[in-house]
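Missing here: one protein chain of the complex. Every other protein chain is in place.
On to subunit A.
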Amino acid sequence: MTVTTAPAMVELQGVSKRYADVDALHPVDLTIAKGEFVTLLGPSGSGKSTLLNLIAGMVAPSSGRIVIDGRDATTLPTNQRGLGMVFQNYALMPHMTVFENIAFPLQVRKVPKAEIRRRVGAVLDLIQLGHVANRRPRELSGGQQQRISLARCIVYNPALILMDEPLGALDKKLREQMQLEIKRLHAELGITMLYVTHDQDEALTMSDRIVLMNGGRIEQQGTPDTLYFRPETVFSAEFIGSSNLLAGTLEAGPDGAPVLRTALGTFPVPAPDRPIERGAKAMLLVRPENMTLQRGGDTVHVTGRIEDSILLGGVVRHFVRCADGSTIIVQELNQPGRVDAERGHEVAAGWLPQHGRLLPAPPAG
C-alpha cells in the first residue's frame, strides 16, 4: 500500500517470535524507510515490544530475517547493531551525572575527550538542559530525565532510534509537549524512528506511518489519515477514533446498488475496498463527527432518544439510544447559543451515505 521510494532502514521478512506456549509475534513483514517515523500501535500484549526487541537484538527470532541498513542483522549481537533506544522508565545510569550519561555511548565508541565535551554540550543545548549537566538523574523530573535519555541516543547518531512507550510515565500535558519535541528532533535530525505506543492520539499526532498490531499480527498499516478514514477491519475502526458500527446483511437495493439491512433499517452503503459477497454479514462504520442530529430528516438516518449530551470544549457529543438498545454517538461543533435536544427526546441521527464505510464482519469469537 505505502510506496516507499527511500531505501529501507529496517526490513523484517517473515519474522516471528514464539515463547514456550504463546505466539508473541506471528510471522511479520515490515519495511521502514530511512528517515521515516513509524509507530507501532496496539493494545497491551499485541506484540509491540516483542517486535521492537527483535529489531534491537534483545530476543532472537523464532523464524525470519532481519535486515538493518542493508546488512543481515538476524544474529548480530545487540551491541553491534548501531541502534538507539528510549525506554519508558528512562534507564539512565544512576551513578553517573547527566553529562556522563550522555558521554557514555561516545566513550564506548572511543571518541576523543574534547569532541565528547563538544558533542554532549551540543545535544544538551538542543534539548535546552545545559544547566543540569552535573546533576544526577534522580535529581531531575520525569520529563527532564526522558529528554536526557533522548539526548543520550541522539548524541551518537544511531541509524535508528527505538522507543518503547517513552512517554507512558508522564502526565498528559508533559506528554503532549514531549510529543512535539520528539517530532521536532525527528524533523531536524532526520533520524529514522520506530515508536511504540498504545495511545491512538499519540500515534495520530506523531507518525508518518502507523502499524496497527493485534494479537501478534499486523492488523493494518498506513498513514494516520488512512487508518482513520479507511480502516479495513472493525478492530482498526474501533481502535482508532470512536466509531458507530451498524451490523447487518449486505443486499442489493432496488437499483442494484448495495444496501445493508440492519435492525434499525436498511441503508445505502458505499462499495467496500475488498468485495464482500451479497448476503454476507457486514458492518457499516460512521464516525460520530460525520453524523448530525436532524429534526426532520430526509437523508439516511436512524432514530432514537437522546440519552445524554456532553460538552468536550469545542465539540458536543450526543448519545442516542436506538430501538434495538444500541447507542449511536453524534458529535457536533459547539457554538454559542447552542440548544440541545432535551433528554428523552426523539431525534434522528443522519449521515451522508458516502461518509459511511462498509467493513467485513469480524470473525466470530
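Going forward, a residue touches a chain if its C-beta (ideal position, glycine included) is under 8 Å from a C-beta of that chain, and two chains touch if they have at least 3 such contacts; residues count from 1.
Operating definition for what follows: contacts and distances are computed from a predicted model.
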Chain not present in the shown complex, as UniProt names it (candidates "Cytochrome P450", "Spermidine/putrescine ABC transporter permease", "Phenylacetate-CoA oxygenase subunit PaaC" or "Succinate dehydrogenase iron-sulfur subunit"): "Spermidine/putrescine ABC transporter permease"
Contact with the hidden chain (one of A:F37, A:F104 or A:F239): A:F104
Among A:A24, A:V38, A:A56 or A:A349, the residue in touch with the chain that has been omitted: A:A56
Option from A:G82, A:P270 or A:P353 whose C-beta touches the chain left out: A:G82
Which residue of A:H95, A:K172 or A:R274 touches the chain not shown here: A:H95
Residues in subunit A touching the chain absent from view: 56, 58, 77-85, 87, 89, 91, 93-95, 104-105, 108-109, 152, 156, 162
